[in-house]
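Worksheet: one structure, shown below.
Note that one protein chain of the assembly has been removed; the remaining protein chains are unaltered in position.
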Amino acid sequence: MPFIPHTDEDVRAMLEAIGAESIETLFDEVPGALRCGGLEAVPPGMSEMEVGRLMQARAREDGQPLCFIGAGAYDHHIPAAVWQLAARGEFYTAYTPYQAEASQGTLQLLYEYQSMMTALTAMDVSNASLYDGASALAEAVLMAVRANRKSKSRRVLVPRTVHPAYRRAVQAIVGYQGIELLDLPYDPAGGHTDPAALDDHADEDIAALVIPQPNFFGVLEEVDVLTDWAAAHGALSIAVVNPVALALLEPPGEWGANGADICCGEGQPLGAPLTSGGPYFGFLCCRQSFVRQMPGRIVGRTVDLDGKPGFTLTLQAREQHIRRSKATSNICTNQGLMVTAATIHMALLGAEGLARVAAASHANTARLVERLTGIEGVEPSFDRPAFHERVLRLPAPVKDVLRSLAAHNVLGGFDLHDDYPELGDALLVCATEMRTGADIDIYYEKLERIIRMRSESRCPVEPKI
Amino acid sequence: MPFIPHTDEDVRAMLEAIGAESIETLFDEVPGALRCGGLEAVPPGMSEMEVGRLMQARAREDGQPLCFIGAGAYDHHIPAAVWQLAARGEFYTAYTPYQAEASQGTLQLLYEYQSMMTALTAMDVSNASLYDGASALAEAVLMAVRANRKSKSRRVLVPRTVHPAYRRAVQAIVGYQGIELLDLPYDPAGGHTDPAALDDHADEDIAALVIPQPNFFGVLEEVDVLTDWAAAHGALSIAVVNPVALALLEPPGEWGANGADICCGEGQPLGAPLTSGGPYFGFLCCRQSFVRQMPGRIVGRTVDLDGKPGFTLTLQAREQHIRRSKATSNICTNQGLMVTAATIHMALLGAEGLARVAAASHANTARLVERLTGIEGVEPSFDRPAFHERVLRLPAPVKDVLRSLAAHNVLGGFDLHDDYPELGDALLVCATEMRTGADIDIYYEKLERIIRMRSESRCPVEPKI
Amino acid sequence: MLIFEHSRPGRRATAQAPLQREETPAIPDAMRRKRPPRLPEVSEMQAVRHYTRLSQQNFSIDTHFYPLGSCTMKYNPRGSNALAMLPGFLARHPLAPESHSQGVMACLYDLQEILKEVTGMQAVSLTPAAGAQGEFAGVAMIRAYHDSRGDTARSEILVPDAAHGTNPASAVMCGYKVREIPTDADGDVDLDALEEALGPQTAGIMLTNPSTLGVFERRIAEIAQRVHAAGGLLYYDGANLNAILGKVRPGDMGFDVIHMNLHKTFSTPHGGGGPGAGPVGVSERLEPFLPVPLVAYDGDEYHWVTEKARPQSIGRLSAFGGNVGVLLRAYVYARMLGREGMSRVADYSTLNANYLLKRLTDAGFEAAYPNRRATHEFIITLRREAKELGVNTMDFAKRLLDYGMHAPTTYFPLLVPECLLIEPTETEDPETLDAFVEAMVRIREEAERTPDKVKTAPHSLPVRRLDDVRAARELDLAWQPSAAEG
Partner (left out) sequence: MLIFEHSRPGRRATAQAPLQREETPAIPDAMRRKRPPRLPEVSEMQAVRHYTRLSQQNFSIDTHFYPLGSCTMKYNPRGSNALAMLPGFLARHPLAPESHSQGVMACLYDLQEILKEVTGMQAVSLTPAAGAQGEFAGVAMIRAYHDSRGDTARSEILVPDAAHGTNPASAVMCGYKVREIPTDADGDVDLDALEEALGPQTAGIMLTNPSTLGVFERRIAEIAQRVHAAGGLLYYDGANLNAILGKVRPGDMGFDVIHMNLHKTFSTPHGGGGPGAGPVGVSERLEPFLPVPLVAYDGDEYHWVTEKARPQSIGRLSAFGGNVGVLLRAYVYARMLGREGMSRVADYSTLNANYLLKRLTDAGFEAAYPNRRATHEFIITLRREAKELGVNTMDFAKRLLDYGMHAPTTYFPLLVPECLLIEPTETEDPETLDAFVEAMVRIREEAERTPDKVKTAPHSLPVRRLDDVRAARELDLAWQPSAAEG
């Protein structure tokens, strides 16, 4: 019996101690009519070796394509130490540190994490993680609406330059609480939120303004102006940032005159592998004054009976297990292990290492764009400065081009057509520090050929894979 | 500076404390004429990411062929837990447990290992590892010559059924000490050492007789007869065994009337990955009375100042760091981490698990042989019972056949031609529990086609890879 | 010592970032940060040593008995970890095309099918990231269902008073009011109170069965029938599925929607607080509302099912498809258990719980529901010890740590005073259970003879008892460099 230690003799002795005839007897309170059959649709058990064979075959099946997709998940180098440490049993198989004295490892690490995130964002406090970037933004929106004493409204301004999947998730999560999300348009030339677009809302009661940096197009927003607008109009500002970009960019805590109020984002670039989209983690920071409105776990430093410093979960009165229907959120299990990895990742990279990763990703994307725009008909869609993603306009339907590229094992980027039809044949590309010059050359050659053959109106061979 | 923590300020302060002007000053005792240049042939440093890219490409380059080679290294399932535990920093980065109190983890584990090996072999004592199976046999031979009080000779009988690489390594290692290794022939029908062959040596003074089980051909030897012969002729018996086979086979400690005197072998099948031949580990067990002649580390259980049980290296007076030129061996660093893995491996498998692995490997090889001998001209070379390897005679030069198979990503076995030319076109094959029926079918199909096309005298296409 | 305290300006783990810093002239100065963030500056070895040593300060499944009730802290197979971390799985971008995703999609599809079978539900979505997100999704589907029928007056979700805090919190996030239903003396839902609460305003009820009181709700069929009769739907909180896996299925009990905690029943690791995975399963009428993405199979290839094919979906709960790495671990576990392994989970977790309950009550501890079978967990109350000896449940819990055992869940559910909710799980051996009983007995003896020893426990851990009040009052939530360090 895999994972069950009981011997026949154990079972006999235990049943005798209980005074039950059989294990079956222990289920005598379950109405017989409800008992289920043999779960025929579940395949029979396998040994680890057999499952291993299956999983290896499946993992191989998807190949190792050359990836130029970003769009919210980024292929950065993760030091080997990160997961060799995070997978240590003591981190991997512990739970939420309810018994603080027996969980100082996790708790101190979380305190260090909070300290690193506040350093990176220049915010006062951080929680210990949320599910992912999108749900973190949803929680930030809920938190802003709760925390904003100046506004009675439940209206939140969300630029269209915010990741479309984030906007959808926020809508799904906050929609039932009567919160209204209002689109803010972007400047078609710059790809950034035109501060002038805010004029339309100057006289409205707005609870919060979301400010992405960089935005979904990779473009850098005018964060100072936007932050100041929010402050001036009684709205809280919610920064949504890429944590790696913050190694180079002005941190939300220093945006505008007084900084952003809340800051959230996707933690994946800090040591989480791509893994098909998760597990990642959402981070959330805010001003000290809003700490009691925060969702999620928070760790504090305190002292023990001897006055020795130690760490514990704190401000639990915000949470569902104490506050139940009045909690700041329903979150319970969060993404602890990912935060463990992120903390080790940040310790290994440091500010300089993170800045080099950011700079290399920026430079690589610039190289990629330069190379690809050398192809007839390929042009950058926007003219404003960007971080490590760029939108390119192609002379052919993006969907077709991506399919052709994929047939050559190149994942060419994210097709913007469904979310931004107004941009035409627009493709979002990204080259992190992991892509080499040779990789970029391969992309160039494939794309050049595909576009050339299309324009010569002969379809390139597209093997079905 | 990778792996060096010093800041400029650290260096300044340290040099000041030392009273040296520069680090260079610290090398002032090295004659200037001897100082070397810039090591131009060493490539410039790389980041972990860059080396990772290189190593991944190289690891991929060698493909994932279907492997039917055994010949001393066996592809068994290794539970995932084994290396996740063995790679824990506390095991991975400790050294020989010279400070016993700070090394109880390693020491207790080694004691458990010794206990498991004595259980498996039915011998009295075990050391804590040697380099590999071949060098363990060399040490066993040296030990036997030292330990044998009844014999003055330095002659050791070594059946030709012992792994040829072992015989070569033993010769290389013991040759300088005047030890003479005498071949014992094998029975051409059975593939085992014919006990009658010993008659030639009945009147000689022989220090030891080596007895492989199973032998290099996979064939089971008449170990009881051989062991008793040695005992009757004043020679010590040295068993060379496959530890997985021992889950099914009579253990050396019970061979013949009184058991073998010394037992050694290759530990790789107990949790070491194939890894191109190493690191593996050699094991060595013996009768209690020979323990002071053993080479290598030995761990003993003792008590601490409070009478609490604990573990420590013992009988160190045998070893080079105490006994120097009179030591039982020059070995110092052994294969500790492999033993760590093997111990965890054996704990996870247990006697029943190991027996299942052995039985499945035996049965798979039987299936393979049955399948392949269905091909015209393919026949088993020997008629005696075997463990999980078999010799097949092919109707074509083995070298050519193996090359053709490899071109189809099948590694068909080990070519016996160089070591046993008298066997003709003989191939040693092995199918552990890791090979499936489908794998065996693939081998069959490829081999059948290669042989058929050869006999139709058309060479199959052999893509160069 | 904090990692920040190992930091020195200019120290670095050089191998871990590009060897040079590239120029970034395209980024305007005004948008750059003025000072680098104050992250630690340490060498690679310092980081490795620091976090290795920190890890050793944790209790965990891999090191300690961890009978934390309602959390199902069972062995997390190392094989699940290894196989979910295969390079091909780790490297897949969430937006990779289906052509390059068939392997991982096959695993997800299979897992959907397995979860459908073991829960008796019609369809499953794997996307929720944890139990609470599954609850949110489930209640949102209830709401979407009522809304889709124009049945918009239903404003209340019923929740038993013993329910986990996430239940009411999730209901509120879906815009519902929460109404608590009391529990009767034997731990079952108070049927009269339920009857009274039901009405046209009832959107549904959230139940855990077995409940968080560690007993099986025997009248579940009747409850289902009454709630349905009132037009409400039944939500099943699957946190306790471990108790009934392969024995009885939420779908067969009459539930319309459920979430499962794969980090409990399917043994994915708890990771010091996550990540988990909280897939939701639904009956036929809720299927259109499932959160996306789902995986479909056309007999030849796997496809993503998105909003396009499911216009009534409650939508997406995260940017991508959920905690795929966790789902893969659960999948490996499910395949290793197989059909026959499922009910063994329930068998042996139930055996362990009943054995431990019996041994504890034999030793004089008080069961909260003495007339009931334990399920996979059970409650004892230390109210007598608290009253007579002045040593409360928290003291027992802390002292257990000194005996090398993680404490059971304390003071939950809230309605049983001085309670310990104890869940040994099926992966523990009886010797360990016996050792737990012995520790409890010895602690009670200590409480009689040297109560201070218990009240000031733990004594053998990296820290002694921590001052929680101070933690909340004098908030210290992030390291600040001392003035000297600037």
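Order of writing sets the chain letters: A, B and C. Residues in each chain are counted from 1.
In this text, a contact is a pair of C-beta atoms (placed from the backbone, for glycine too) under 8 Å apart; a residue touches a chain by one contact, two chains touch by 3 or more.
The structure presented is a predicted model; accordingly, all values stated were derived computationally and were not measured.
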Relative to the complete complex, which of the depicted chains are touched by the chain excluded from display? A, B, C
From the list B:Asp132, B:Asp187 or B:Asp425, pick the residue that touches the absent chain. B:Asp132
Sole contact to the chain not displayed, among B:Leu220, B:Leu368 or B:Val429: B:Leu220
Contact partner of the left-out chain, one of B:Gln108, B:Ser153, B:Asn258 or B:Gln293: B:Gln108
Check the options B:Leu184, B:Val210, B:Leu226 or B:Leu246 and report the residue that touches the missing chain. B:Leu246
Subunit C positions in touch with the non-displayed chain are 6, 8, 11, 15, 43-46, 48-49, 52-53, 56, 61-64, 75, 77-79, 87, 336, 427-429, 431
Could I get the residues of subunit A that touch the absent chain, sorted low to high? 1-10, 45-49, 79-81, 84-85, 89-90
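Please note the rule applied: only the chains that are shown with their structure count from here on.
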Top-ranked pair of chains - ranking by C-beta pairs in contact: A-C
Which chain is most remote from subunit A in terms of Cα centres? B
Taking each chain's centre as the mean of its CA atoms, how far is subunit B from subunit C in angstrom? 46
Calculate how many whole Å lie between the centre of subunit A and the centre of subunit B, each centre taken as the average of the chain's C-alpha atoms. 47
Whole-Å distance, C-alpha centre of subunit A to that of subunit C, is 20
Among the residues of subunit A, pick out those that touch two or more other chains and give their numbers. 47-48, 52, 77, 79, 87-88, 433
Flagged in subunit C as touching 2+ other chains are 11-13, 15-18, 42, 44, 48, 52, 77, 79, 81-83
